[in-house]
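Here the complex is missing one protein chain, while the rest keep their positions.
Let's turn to chain A:
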Amino acid sequence: MEVSIAPVNGVAIESEFAEAFDMKATRVIITGHDRQWALDGARAMTGFATSVIACGIEMAIERELSPAETPDGRPGFAILAFTVSGKELEKQIPRRIGQCVLTCPTSAMYAGIQGDKSVHPKRIPMGKTIRYFGDGHQISKVTYDDAYPRGQRFWRVPVMDGEFICEHDVGRVDGIGGGNFLLLGDSVDAVSTACRAAIDAMGKLPGIITPFPGGVARSGSKVGSKYPALFASTNHAFCPTLKNATETLLRDDETVAMEIVIDGLSFDAIAESMKVGIMAACEVGGGNGLLRVTAGNYGGKLGKHHFHLAEVMQ
């Protein structure tokens, strides 16, 4: 049923829904001797992690942490990670720690999902596998407190600048991937500006990431392809250069579309971020070339989580 949504700052909000699906998720924390090393490690770990389609994992920095918020009192970053299966998460996280964090000077790696096996029985290995780099010189330490009455295990692996401290494992939780909205406008500048305003506003929210470059994807996809080997291909209905060649969803004055894709730890976190992002985009883009906001779906057949813009924007 078509529901009319009031325009925001003159920008039309289409009565569409974003279609999202279940994912497996976790959060890790990387710290460093200073902010730059922590950021270097976080950027390396979250590199090539835009889409599960070919990266195997979707990761991004969730937020920066002050020294007071990190386990070792140093500057740090929280990173969220999403995969389509627990097995893939178990493969990707240790691999990325080993190549991107262990190698990063002064870094340390901690669990960002609090609670031991009694709280989160499904665990993703971290130091549990990385410890073997220590060649027998690694040290295991267990600390105790009320939150971890059975102990919280860390590994200390000797490296060339001292020790790499890495927590034994981290809890796995359920997540949702594929929340999205599309911004359509009359120029690259207009849509870029609106996207950046949305990403800036969404970046302040906990529990979500936007893993694409700058938080934005320009290569929205549809299910299927004329080539049998591919299961996704360009979403031609939103490609401006195909406007007169194929069936299009772009209106006459819309020349650019960009999509913000959101992974989150809960339905509510994604819904809230969509609202905040759309509001921020419209605030900046209304009257400046941002013409319409819509959302991407596959007719409701791909995922069970539906974010109707009419409900999100309430």
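We take it that a residue touches a chain if its C-beta (ideal position, glycine included) is under 8 Å from a C-beta of that chain, and two chains touch if they have at least 3 such contacts; residues count from 1.
Here is the rule we use: contacts and distances are computed from a predicted model.
A.B. asks: The complex has one chain missing from view, so what does its UniProt entry call it, picking from "Formyltransferase/hydrolase complex Fhc subunit C", "Transcriptional regulator", "C-type cytochrome" or "Molybdopterin synthase catalytic subunit"?
C.D. replies: "Formyltransferase/hydrolase complex Fhc subunit C"
A.B. asks: Looking at A:K87, A:K117, A:R150 or A:K304, which residue reaches the missing chain?
C.D. replies: A:R150
A.B. asks: Determine which one of A:K117, A:H137, A:R251 or A:K304 touches the chain that has been left out.
C.D. replies: Of the candidates A:K117, A:H137, A:R251 or A:K304, A:H137 is in touch with the missing chain.
A.B. asks: Of the residues A:G47, A:G73 or A:G300, which one touches the chain left out of the display?
C.D. replies: Of these options, the touching residue for the absent chain is A:G73.
A.B. asks: Touching residues of chain A against the unshown chain: what are they?
C.D. replies: 71-73, 108, 137, 139-147, 149-151, 154, 156, 162-163, 165
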